[in-house]
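Excluded from the complex is one protein chain; the other protein chains are retained at their positions.
Now for chain A:
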Amino acid sequence: MNSDNKKEDMEQPKILTLDDDFSLIKQFIDGDDNAFKVLVNRHKEKVRNIIYLTLMEPDVIDDIAQDVFITVFKNLKHFRFESQFTTWLYRITVNKCKDYLRKKNVRKIFSPIKDEEEDIAAFRINEDPDIKEIVRNAISKLPDKLRIPLVLRDMEGFSYQEIAETLNCEIGTVKSRIFRAREALKKILEPLEKELFV
């Protein structure tokens, strides 16, 4: 009976609230592993989206998402209930993405130049990309510092406050970075202005 109820929970997630997350975490700390499953089910899509938007690499999403939740599982017992669970979760997610990017950059230094050329070639093969893809490509060319706040705001609908907490920085910084990101993006898309902005 009990497990059936939980199944219903998983199938029809309620609106996320502070209290719901907190109570689930308390259940988990009390030894209920199913509570953790519910938490994962509630937040996995958001986490996966953040990873995708931050990295723009569909292939690594699930691996990093798994890694994020393993870290959550290991550290959830030490959760302090001082901030929202999502803030904590997204911060872990963004940090994992940053780790990945750092490692990737290191790999790039030691890998032959040929690989990069192949990337560009693969990018050019798609001869008839739609507008969405063009924009995504343009966004992916932005530096990490500008891209991440922008996608969190425009694609995930984060408030400046949430972005600041996730990225562990000031609201003013978020504001400035989002503006600079938009300016930079506009420049990248300028050659396609007519097609895009009609």
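As a convention for this text, a contact is a pair of C-beta atoms (placed from the backbone, for glycine too) under 8 Å apart; a residue touches a chain by one contact, two chains touch by 3 or more; residues count from 1.
Methods note: contacts and distances are computed from a predicted model.
Per its UniProt record, the hidden chain corresponds to "Zinc-finger domain-containing protein" from the list "Autoinducer 2 import system permease protein LsrD", "Zinc-finger domain-containing protein", "ABC-2 transporter family protein" or "Class E sortase". For the options A:Ala35, A:Leu89 or A:Ile178, the residue in contact with the chain missing from this view is A:Ile178. Annotation: of A:Ile61, A:Leu101 or A:Cys169, A:Ile61 touches the absent chain (contact as defined above).
Seen from chain A, the chain kept out of the figure touches residues 37, 40-41, 44-45, 48-49, 52-53, 58, 61-62, 65-66, 69-70, 73, 131-133, 135-136, 139, 150, 153-155, 159-160, 175-176, 178-179, 182, 185-186, 189, 196-197.
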